[in-house]
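First the structure, which I've put down as structure tokens, then a few questions once you've had a look.
In this view, the complex is presented without one of its protein chains, the others remaining in place.
Which chain is which? They are A and B, in the order written, and residues in each are numbered from 1.
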Amino acid sequence: MPSRAGILAARPASRSGASLVRRPLVVAAIGIALLLTALVAGIAAGSVTIAPADTLGILARRLLGLDIAPTWTAAAETIVVDLRLPRVLTAMVVGGGLAVAGAAFQGLLRNPLADPYVLGTASGAALGAAIAVLIPVRALILQFGLLHALAFLGALTAVTVVYRLSRVGASAPMTSLLLTGYAVGSLLAAGLAMAMYLSGTGLRQIFSYLLGGFDASSWIRLAVAAPLIGLASLAILLRARSLNGMLLGEEAAAHLGVDVRRERAILLALASLATAASVAISGLIGFVGLVAPHVVRLLVGPNARLVLPLAALLGASLMVGADLVARLLGEIPVGVVTAVIGAPFFLALLRRAHAGYEL
Amino acid sequence: MIRVDGVTVVYRERAALRDVSVTIEPGERVAIIGPNGAGKSTLLRVIAGLLRPTTGTVELGGNRVDRLERLAVARRLSVVPQLPVLPFATTVEEVVALGRLPHEHPIRGMRPGDRAAVAAAIERVGVGHLLGRDARELSLGERQLVLLAMAVAQDAGVLVLDEPTVHLDLRHQVEVMELLGDLNTRDGTTILAVLHDLGLAAHFFGRLILLDHGRVVADGAPAEVLAPERIREVFGVDPSFVRLGDDRQVRQVPHPSTRATLPT
Partner (left out) sequence: MATFIRFRARRTATQATHFGGRWRGVPLALALTLVVALAACGGTGSPAPSTAAAPSPTATAAPTAPPTTAPAFPVAISDDEGTVVSIAAEPQRIVSLTPAATEILFAIGAGDRVVAKVEDINPWPPEADGLPVVATYQGVDVEQIVALRADLVIAGGLSFTPPNAVNQLRSLGIPVVVLYAESIDEALAGIRAIGIATGEAAAAADLSTATRTEMDRLAALTAGLDRPTTFYEIDATTDIYTVPADSLYAELLILAGADPITTDASYQISLERLITANPSVILLGDGGYTTAADVASRPGWSGIQAVIDGNIAVVDDALITRPGPRLVDGLRALIRALHPEVLP
């Protein structure tokens, strides 16, 4: 009988990076290091130069409660604690949430090209946001405006509609979901185009929402959105077994003991919730939810128990890094940065697949 | 024990199964045979709890299947799937490890016992030489064996297969059949297989259930089920195409599908 160590340490001929393969702890360590680096860089950098020592001092004093005599100005403290810190943490939460949602959708739909927006969430959120801009209501509740509320509702409504429409009997087959998602998404996009046409001066606002950004981050928004995204992601993580079961298809999953109808509905709902909350506070930022799970799978295989948490780590790092780049390049939209980095990466992946290496 | 009682399945206004009643005792080795559209796969799916019969009940180990949780069914009954498409690169051992899904810890995953079961299944089925390979790159026969290993790893009392030899060459067909026989005699696993190859069925299975148009037409030893008039009546072919050996060796018989003029 081959030893357990022998089986698990076997080098897969078809996976690159042999040294990292099947060593999830190493990948996790690298992921955490990457995230910490991104967080530190994100807090340290910005349009106003603050000495690193001062930044550390501010963090130590405000976050850890250490009694350090301030060598910095009150303005610097405000910038670090009230502007940069919530922004970086929001990027982290959104990046992680989108990555987990993306991994869940990829596993559910058994399609490596799926991303968190595949069932119409993006179009729904965009249309909701555009409608909000057209309505001249400026109320803010807990620093959430009509835009966030309608974006959130739009995303959830779109997914619900797609789910209902693709029901065949009592279940919603995956191919049906994908196609319906595409159709509904196109319809919503047409609605969005119309809203943009009617928007007049609000067009800029709609546009900047579409391209995504973290410049409006605040502690209060983070306090509301983070638990939502975090709990939804955690709930998905705890259902990794069901995602694994789906690997061979729904029938095989049922044979392996997965209550397919229930798990699919629950996982769809959780992933859509995480996605809706993410797009509500940060707009439509693409590629992170698609690329992060992919890269992790290349490194540790398709086991959802490994992919979900590691993708969250990688997604968080990517998003914080992208936001930093966006900020340093003069506040260009984060969605542009992720697209510029993500699209070539994706093309490279596809080319490798074409050359015989399968995704 | 599997008990199917008076099961009728109506699907899209067509009765796929009509009043089917069979009982399969633990440790039996049963092959379900019949022409296309006879309802063989439907019967399997009803037994596995995937399909709810329009009338009748199915019991698994004394419990009604429709009242059991999927996990409970999975611990009692494993199914070798028919070559599903894998969306991501998945190693052979990862595929086999899926068989431990009903047993592993819901959150923590595989325990040492599960890993040992995976290793044992790989060894038992004899796919150890494929370790580390991407399952999508394997030949059809190799993939089928890996899926069989997965079902073995699932360690259920009943092993169900739906046409497991369809993509296999003769050698692999025999390998699989002998493996099933081994699982049955050594481990006492109940085997329930849908087969189209009557020769294999007759040779390796002590009990055949013949379905035609959704009904059980015959149920018993190969010799009596595959009586010549029955073959002519149900399959519509010259019964001389199926030869049952008196000894336990396989006779090469031309597969009906190789004869262009014959219906398959």
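Keep this in mind: a contact is a pair of C-beta atoms (placed from the backbone, for glycine too) under 8 Å apart; a residue touches a chain by one contact, two chains touch by 3 or more.
Note that the coordinates shown come from a computational prediction; the quantities given were computed from them, not determined experimentally.
**Q** With touch as defined up top, name the shown chains that contact the chain not shown.
**A** Contacts of the unshown chain, counting the full complex: A.
**Q** Can you say which of A:29, A:48 or A:343 touches the chain missing from this structure?
**A** Of all options in A:29, A:48 or A:343, contact with the hidden chain holds for A:48.
**Q** Looking beyond the chains shown, say which of A:29, A:53 or A:75 touches the absent one.
**A** Reading the full complex, the residue touching the unseen chain is A:75.
**Q** Provide the residue numbers of chain A that touch the chain removed from this figure.
**A** 46-48, 73-76, 78-79, 82-84, 138, 140, 143, 145, 200-202, 204-205, 208, 215-216, 218, 220, 330-332
The working rule: only the chains that are shown with their structure count from here on.
**Q** In whole angstrom, how far does the Cα centroid of chain A sit from the Cα centroid of chain B?
**A** One centre to the other, that is 42 Å.
**Q** Report the residues of chain A in contact with chain B in the complex, numbered from low to high.
**A** It is residues 1-4, 6-8, 10-15, 106, 110-112, 238, 240-241, 244-245, 247-249, 251-252, 254-260, 297-298, 301-303, 305, 358-359 of chain A that touch chain B.
**Q** Which stretch or stretches of chain B touch chain A in the complex?
**A** Of all residues in chain B, those touching chain A are 48-50, 69-75, 77-79, 81, 84-91, 93-95, 98-99, 101-102, 104, 106-107, 109, 112, 115-116, 118-120, 122-123, 128, 131-134, 136-137, 154.
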